[in-house]
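A single protein chain has been omitted; all remaining protein chains appear in their positions.
Per-chain residue numbering starts at 1, and chain names A, B and C are given in the order in which the chains are listed.
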Amino acid sequence: MGVDSFVDWLRDAAGVLHENAAYLTELDSAIGDADHGANMDRGFQAIVAVLDESSFDSADELLKKAGMTLVSKVGGASGPLYGTFFLRFGTALAGADLSAEAIGRALHAGVEGVLARGKAELGDKTMYDAWAPALEAYDAAVAGGSEVGPALTAAAEAAAKGRDATVPLVARKGRASYLGERSAGHQDPGATSTTLILESAARTLT
Amino acid sequence: MGVDSFVDWLRDAAGVLHENAAYLTELDSAIGDADHGANMDRGFQAIVAVLDESSFDSADELLKKAGMTLVSKVGGASGPLYGTFFLRFGTALAGADLSAEAIGRALHAGVEGVLARGKAELGDKTMYDAWAPALEAYDAAVAGGSEVGPALTAAAEAAAKGRDATVPLVARKGRASYLGERSAGHQDPGATSTTLILESAARTLT
Amino acid sequence: MKKLINDPGDVVSEALRGMAAAHPDRLRVDVENRIVYRKDAPRPGKVGLISGGGSGHEPMHGGFVGLGMLDAACAGEVFTSPVPDQMMAATKAVDAGAGVLHIVKNYTGDVMNFEMAAELAAADAGTEVLSVVTNDDVAVQDSLYTAGRRGVGVTVLLEKIVGAAAEEGQPLAQVADLARRVNDNGRSMGMALTSCTVPAAGKPTFDLADNEMEVGIGIHGEPGRQRLPLAPAREIAAMLVDPVVSDLPYQQGDSVIAFVNGMGGTPLIELYLMYNEVAQLLDRAGITVARSLVGNYITSLEMAGCSVTLLKVDDDLVRLWDAPVNTPGLRWGA
Partner (left out) sequence: MKKLINDPGDVVSEALRGMAAAHPDRLRVDVENRIVYRKDAPRPGKVGLISGGGSGHEPMHGGFVGLGMLDAACAGEVFTSPVPDQMMAATKAVDAGAGVLHIVKNYTGDVMNFEMAAELAAADAGTEVLSVVTNDDVAVQDSLYTAGRRGVGVTVLLEKIVGAAAEEGQPLAQVADLARRVNDNGRSMGMALTSCTVPAAGKPTFDLADNEMEVGIGIHGEPGRQRLPLAPAREIAAMLVDPVVSDLPYQQGDSVIAFVNGMGGTPLIELYLMYNEVAQLLDRAGITVARSLVGNYITSLEMAGCSVTLLKVDDDLVRLWDAPVNTPGLRWGA
């Protein structure tokens, strides 16, 4: 696995987010402001434009550039959050091999960035509710000897469960928190996009 | 027949216009600005308020007051038109007996007031398309020896035909004229209120 | 019907009370007679300017009362012209000896009511009253077969420009001439994405499907000349600008005030977007935009849509346009 796999990931994720843009926006309509799909799509299309124009020697350069692109192009809550995730994920990979362990450490660094920016806790009904179980599942899989691919598959499955578990929650962070009790019964858009991105990783980072 | 009959007429007309306010407004929605029912209702309710407070010695004083009330309370096209009708109708009755002939002359004077203000011609798709045949029928009935009541019945019937005949017309006066050909196929609101007022007269001025 | 109102019958008087409460520094409102006065009217030596019309077009006209614009505005019921009594009362109240100009939009009801008022005012107090009728709407053919063109967007520009002339002390005849000159040099055309709902009627004046629009509408929720499929802003701009430009016609080298007006329910972001299209069309036609105005100034309740007005101007009109104005609806230089 080299830089190309990560290019594949970003392109694949861009495609999936594009296909799911209306769905993500619909989720965001229920408890937010109806822009999450457009935001993610805009950001990842900008990444694709970067990929079309430049080539990258290393995964860390690529991922940092992806993070900066998200920060510069998305805005809203998801821009800084996903932007920071990719920035820190890339930074953590600098000089590292692309072993399952190294990627695990980088994932942790990325998600810590999400936490540093967003200050979410588990159960706040945010994307962190998908990231947290995904990290745990990834770590467990690697501890059990899995390679990157299967570990990411486990992570994506856990993210999906975390995403589903956001449905009954009352939001305590982000725009959905304004709704109070009315936010319960709806799936968090950010946890949904996180799951899509991890599912894409499981398909491509092998 | 004395001043009381005219009081009855105005009260009866006020009731009928109130009941038909939504209908008149609906007709005005199609080719106008959706206020004809409210306008007529407001004007005639104001007349009723005058009747509740004052008493009148003569029909001409009563009718002039009704006309002034409409001018002061209605606005729009129908206010000056119906206001002028009643003003001139009342003025023409000053010092006259209330014979069928005298009432006929007064009706003519009133409708001439409508023409002087509105400058409508027959077929312009206005209230004049109800007034004109009504006058003709009234005159013919009186010439044939009818009393006021039957002559007004004939006038109201002719007004109703005139009203119905406005449906296919393309409007050339008033707000409906802005619609050009699109005004065809709709009944004129003013011709409709004129018919209601004449039907009320036929019921009460006997 | 979804409106921020109480009883539909109280809409006009309650809104006037709100205006009075919001602008005690500039306005005096006779709620009973539904007349909005400039607080310091009558102004000695100044021609009094009065306009009026049905309510539902706010800020027009009450919002254009104040320094450099109207001295009084008469508010009718929603979409129903006011009555002669109001106009007479306003005429007397603002007359300071220099006479009064009535600014009337060309609608049968408005014209007839103002006519009666002018007759009565002249007979009564000896006030010199002149009238000018605005009729700038190119959607209507001006012919024997119509009530003539409607007065729409030009009315706003006229009230500003003529208001400045009156403020600087021009005599009645000259002010009236100026008003006619402004009207003669202005043209408008409007369109609607949705109908409005007259409060007393309780339901939309017309129904439009999701993929339809009305082109050539007025400001009373009346349907337009044509129902067309919904189109992009670029095409709508051309549908409005082209008939306006070719009517006067406005020609290469002309200088204009370009006015994109919202009908009440269209947000400013869309009006600016439309102005972008209009400005490009004018640029391509070689017409110079001397001044512009973008916003909700002559509305039709909560109707979504817009109108485009062009007014051909010379230096004198631009100077009067730029003169100070201090009203709730238009304000600069003061």
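By definition in this document, a residue touches a chain if its C-beta (ideal position, glycine included) is under 8 Å from a C-beta of that chain, and two chains touch if they have at least 3 such contacts.
On a predicted model such as this, the values are computed, not experimentally measured, just so you know.
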Query: Relative to the complete complex, which of the depicted chains are touched by the chain excluded from display?
result: A, C
Residue among C:51, C:127, C:170 or C:299 touching the omitted chain: C:299
- request: For chain C, enumerate the residues touching the unshown chain of the complex.
  value: 2-7, 11-12, 14-19, 21-23, 55-56, 58-59, 63, 193-194, 210, 213, 230, 232-234, 236, 264-277, 279, 289, 292, 294, 296, 299, 301-302, 304-306, 326, 331-334
Field: Positions on chain A contacted by the hidden chain, ascending
entry: 22, 25-26, 29-35, 37-39, 42, 71-81, 117-118, 170, 172-175, 177-180, 182
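Throughout what follows, only the chains that are shown with their structure count from here on.
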CA centroid of chain B to CA centroid of chain C, Å: 32
Message: How many angstrom lie between the centres of chain A and chain B, each centre taken as the mean Cα position?
response: 74
